[in-house]
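Missing here is one protein chain; the remaining ones are kept as they sit in the complex.
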Amino acid sequence: MFVEALLTGITLGGMYALVAMGLTLQYGVARIMNLSYGEILVAAAFAVFWLFTVAGFNPLIGMAMVAPAALVINWVIYRILLLPLVRRAKTRDALEVDSILATFGLLFVVQGVMLVLFGGAYYSYSFLAIPVDVFGVTIAANRLLALAFAAVIGLALYIGLTRTRAGTALRAVAVDPVSAQLVAIDVRAAAAIAFALGGGLVAAGGVLVSMFLTFNANIGVVFTMKALIVVIMGGVGNMLGALVAGLILGLTETFVATWIDPGLTLAATYSIFLIILLVRPQGLFGRGGR
Amino acid sequence: MTLPLPVKIVGAAVAVAMLACVPLVADGYRLSLAIGLLNYTVLATAWALFSGPTRYVSLATVAFFGIGVYTVAVLGEVLAWPLVLLIALGIGVVLALIIGLSTLRLSGVYFVIFTFGLAELVRQLVTWFEVNKTRTLGRYVFVDITTDQIYWQLLALAVMVFAAGLLIRRSRLGLALRVIGDDETVARHVGINVTAAKVALFMLSAAFMTLCGAVMAPRWSYIDPAIAFNPVTSFQVLIMALLGGVHRLYGPVLGVVPLTLLFEFLLANFPNHFSILIGIAFMLIVYAIPNGIAGLAEKLWARVKGARP
Partner (left out) sequence: MNAPPLLAVQGLTRRFGGLVAVDGLDLTVFKGEIIGLLGPNGSGKTTALNLISGALKPDAGTVALRGDFIQGLAPFRIARRGVARTFQLVRVLGSMTCRENVLAGLAFGTRNDWGVRADANADDLLQRVGLVGRGGVMTAELTYIDQKRLELARALALRPDLLLLDEWLAGLNPTELLQGIELVRSLRGDGIAILMVEHVMDAIRSLCDRCVVMNAGRRIAEGTPSAVLADPEVIRAYLGDEDA
């Protein structure tokens, strides 16, 4: 049972880490606190569900369609909805408040559209629900696949950010937007790219999650919440931190669900958040002080 | 506002007395509309009481409101009404204290994030408790409170929330909040306990929200966690306060009146698209009138005054 819980927890944690990496890009680089983040995840899950059950596309092919589409849509959202706020904001704090409010409105719009299209019921589909034997425990193949894809995407992102010129530019903006400008980085273009990239990542996460979890139109908020907590826990803008924090959260939730009560997973999440706030608000890997 | 204080007080007393007569003359539909208006007036004004001066965006209105509702649902039958209200108040204030102490000494984002998921957390905890301990999900609200009494209690709450706002403005806490709003560093160095001021204000705001939920609870004959902790409530309160303007005590009311009527209309005519429509309405407000109607009116007034020779 322990190994089983461990595997489940790592899979879940991998999803959280992937989703949080996208959010840390949006918040760390684009400085947008995006409360509608989880809605993109749910929208992607529904899109793949529709592609699979109605149009007959394999979810992996679905992901190849949904993630790039989400990337473009998020780029457009940034250019049309968020750029006016960036222009208007006098300070970073003002932008933060404005973006919180605007994306909070967006949350209800996207959620409302999904409620109209799919109602409030829970959905799932059966894809690769084949038992596979790992270290003596059986686990569904779709979970392993999801984990493998999350690892590949996360690794590609990490390499892209640390080893390429464009990635270095994004990280520079995250550290210091003013100085980044001085070395000829177009901060607004970088922010748009980071926001779009974050949207693509969360859509990919949504597809992977939909392979093995049930979902409905209302659960976006919970994913946003968890992604935010992982970002804070890992330290804003810190990719490795997001990975570790995501795994901690996934494992904790799975252990609580397995041995205590599945109804208390969000309470466990909040307990972790509370401890982080009280003990290390700058995050596990954040820089000390200010 | 250059009227002398006694005139203002008498004027306010007359207005309240007239409002108190509404249940005597209004029919059922109008009374229920009036209750809706008062409910949102209390919630939005209480919201702005904290979020206006501190600029911390609280997304947890319904967490406190729902606690009020649920306390009545659980204890309403067993205990005397004032005692029920007192217990609800206690729970709400203690929760606000815990949240305040853990987040308000940090930057605003932590507070927003914490409040963002709070209603969902409390909803899940209540659900878990009901399913595992009492084995009932959903309760009937049995209390001997008439609709007229609900109205009067809400009116009393509204008077109290305005009085609290006025008293704070004239008090040392009010000055402290203005200093904090201008420059937090200066505030700390003139001896203001910034965190304590913020936590105190958050507790006060939460107290009104919790009581409002408790007073409103008998409006429902049946409640479950999804009704009591409906996130749309937090959202509506936020929109109303922002539309009206959070930097004036009377600001939120200016948003409450048009939006309560608008929501009533939308809910009646487009029940399935309600969430989309209020989302769009909200975004329009954020983009078009960031300082609210109160801010807009004052700007126009200043322009009119400035135009005169």
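Note that the chains are named A and B in the order they appear, and that numbering of residues resets to 1 at the start of each chain.
Operating definition for what follows: a contact is a pair of C-beta atoms (placed from the backbone, for glycine too) under 8 Å apart; a residue touches a chain by one contact, two chains touch by 3 or more.
Bear in mind the structure is a predicted one, so any value in this text is a computation, not a measurement.
The chain omitted from view is touched by exactly one of B:L167, B:V186, B:V232 or B:L267, namely B:V186.
Summary of contacts with the chain left out: across B:L75, B:A88, B:V126 or B:V194, the touching residue is B:V194.
Touching residues on chain B toward the chain that is not drawn are 172, 175-176, 178-179, 181-183, 185-194.
Rule of thumb we're sticking to: only the chains that are shown with their structure count from here on.
Per-chain Cα centroids separate chain A from chain B by 32 Å. For chain A in complex with chain B, the touching residues are 33, 35, 81, 84-85, 88, 93, 96-98, 100-102, 104-113, 115-116, 221-222, 224-225, 228-229, 232, 261, 263-264, 266-267, 270, 273-274, 277-278, 281.
On the side of chain B, the complex with chain A involves touching residues 55, 57, 59, 102-103, 106, 108-110, 112-114, 116-117, 120-121, 124-125, 127-128, 131-132, 231-232, 235, 238, 242, 272-280, 282-283, 286-287, 290.
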